[in-house]
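I am attaching a structure below and will ask some questions about it afterwards.
Every protein chain but one is kept in place in this view of the complex.
To keep things simple, chains are lettered A and B as they appear, and every chain counts its residues starting from 1.
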Amino acid sequence: MSETPTTEHSTSDHPEGNRKESRHNTEDYRPKDYQAGADYLAEYNAEFPLMSPKTDLTRWKIGPFHASLPASMILNLVLDGEVISRCSVETGFLHKGLEKALELSPWSSLVPYADHLDPENAVFGELVVCTAVEEIAALEVPLRARVIRLILSELTRISAHLSYTVRLARSVGSDTIVHYVLRDRERILDLFELLTGSRFSLNFLRFGGVKADVTEGFIERVLEICELIKIRLKEYNDIFTYNFSFTRRTYGVAVLPVDMIQKCGITGPNARASGIILDLRKSSPALGYDRIDFQVPIGRGESGALGDIHDRYLVRLREIGQSIEILKQLTEIIPPGDFLEKKLENDIKIPTGEAYSQVESPRGLLGCHIVSDGSGSPNRVQFRTPTISNLLCIPELIPGTRIEDLPVVLASLDLGIAEADR
Amino acid sequence: MEKTLLSQHLNRLLKDKVLEIVPFGRSSLMTVWIEAKSLLEVSRILKEDPELCLDWLENLSVAQLDQMFAVSYFLRSYRKQNSLVLRLSAVPQNMKSKIKIDSIASFWPMGRPMELEAEDLFGVHFEKTKAEKLEKSEKQKDDRASRDGGDAIREGEFQPKLLPSGWGGYPLRKNYVFPGRQ
Partner (left out) sequence: MNTLDASAKLWTSEWCRALGFLDGVPTWFYFFLALVFTYCFVVIPSGSVLSYLDRKLSADLQARVGPNQAGPAGILQPIADFLKLLQKQSTEKSNWREDVWLSIHTMALYSTLAVMPLGTFALMLDTEMSAFLPFWSALVLALGTMLLGFSQGTVPGWFGGMRIAAQTMAGSFPALMGLLCTGVRTGSFQWSQLATIQGFSPLSWTVFSNPFQTIACLVFVTSGLVLSATPPLDGGLSMSDIHGGVASQLHGRKYSLYRFGRFYVFFLWSVITVVLFLGAWILPLEVSRFLSDKGANRILSILELILLLFKTFAVMLTVIWIARVNPRSRVDQITSLAWKVLSPFSLIALVGASLWMGWRNLG
């Protein structure tokens, strides 16, 4: 944990952080002294009867199943007309008891379970668990295996950001780009199937390396996919990214100010879109990215407001571009060698100890704290998932936005409820 | 900060509240063991010290080793390159009762959801200080919206309700017996 996050744009003196006045300000119909979270019952101003037409507050409970929610969760909203005045979030519907299950299972089943922490980014669950166990047991991972792990991570990152695009597009109602993006994502999932035998829950990493070597033709196909996605990114930009309706709906909406990010501990592309430079791939060399040359995309505030929905989307698009660069370099530096130091038996015992490992998953900083007491099962496996911080900021971010922007805001935060509930 | 410098600095700051400073596993992190009753003071000192400036609670983890519950706070800094693990241990009266520890949500609000989860799963109750409770009840008196009916809209809170209400026992404890499996 060497490099610390810094902010590129300082927090302004504006009371709402760096919610600058942009020409796409969607809030100019509210009175000047509007405070999000305050209570506005119908107040009749006799002097200017038409100036303050405030309605009674409406309470609406959305969930656990709703078209606008990313997964099962309950949102209790208090609405002032069409503007959300207050909000509270309740999750826990997808609690699978993962951590308890891991305590009751042998060590060799740690990796398949960790796959299901976040079904979309399965590799990162495996990676964070394997890294922690290798730290406890002092297992050395050969270089070839490390490069294979990085290739899988970057492919998963591209796939995750593509499905983020799909969710964002569906929430705005744009159904054409959805099919194009999914078609390209299929190519990546085919790659996973070629290498590991399954598309989503890979079950490929092992303590001390990976399960099998890369198959013939895998590296060439990775390079083909890089070229393809590069061309497609331009296509997405033409159709969707700078589409007039889309920009009207996402410029200046739901700006995440820096103080809220630091209060909730948000990491990942959401934080980078608001100007905070924190990427574990650059700051912690243990992950293995130190020999690779790439840039970390940060939000530039092209819409006038830094950290709005469009910025979060653009940061992820640029990350796809950077992942392509990383993949190209990885395919060049992959060395010949072992893919697994020593195949461990099914009933291995990891020595006593503990470790806390972190990886940069597409949603943010994913951490895993493993405590081992020398027996056949772990004593404690605890995941620190990035979505918990994203969920924490919702009750402060949403008040002030319109109810129609709610699905777009929720889709833009990239909430993985499955990993938040474990 | 370098390890030796860090431990010297901590010893200087915290004086008698530190029980011991040990390395965390095999990594370069330091673990600072403290007593449960001095948690709030230590938190305040660690957060407000201009050199340490630990204002990011990355993770809150509760683990059970035999009878003892070890609560670990993984602290980091936004502005400086500091990180350490704050640890305290607590022993409940018997294996079915709750443990009460002070809540650090006033210093690190990002830890509140993790505290709520630990309460559901481990029975470790992180209670707010008297000052916070008073502030919250004052705030609720002014809330006209919560006056009518009083149904459970807790404003501005994120509630991870991992267990359905009325669930007996604390699942992540070692002595937990699954219902139907006596």
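Everything below uses one rule, namely that a contact is a pair of C-beta atoms (placed from the backbone, for glycine too) under 8 Å apart; a residue touches a chain by one contact, two chains touch by 3 or more.
Given the structure is predicted, the values throughout are model-derived calculations rather than measurements.
Participant: Which shown chains does the hidden chain touch?
Facilitator: Across all of the complex, the chain we cannot see touches A.
Participant: Who touches the missing chain here, A:Ile74, A:Ala132 or A:Val172?
Facilitator: That would be A:Val172, which touches the missing chain.
Participant: Write down which of A:Arg183, A:Arg291 or A:Lys343 is the residue touching the left-out chain.
Facilitator: Checking the options A:Arg183, A:Arg291 or A:Lys343, the one contacting the hidden chain is A:Arg183.
Participant: Applying the definition given at the start, please give the residues of subunit A touching the unseen chain.
Facilitator: Touching the missing chain: residues 29, 58, 60, 66-68, 79, 82, 169-176, 178-180, 183, 239, 243, 245-246, 248-249, 402-407.
The criterion applied here is as follows: only the chains that are shown with their structure count from here on.
Participant: Taking the mean of the C-alpha atoms as each chain's centre, how many Å separate subunit A from subunit B?
Facilitator: Those two chain centres are 25 Å apart.
Participant: Applying the document's contact rule, which stretches of subunit A touch subunit B when the two form their complex?
Facilitator: 1-6, 37, 39, 41, 57, 59, 76, 78, 86-92, 95, 97, 99-100, 103, 135-136, 138, 262-265, 353-356, 365, 367, 369, 371, 373, 379-380, 382, 384, 388-389, 391-392, 394-396, 420-421
Participant: Along subunit B, where are the residues that touch subunit A in the complex?
Facilitator: Subunit B reaches subunit A through residues 24-27, 29, 55-59, 61-65, 72, 74, 76-81, 83, 85, 109-110, 112-114, 121, 142-145, 151-163, 171-172.
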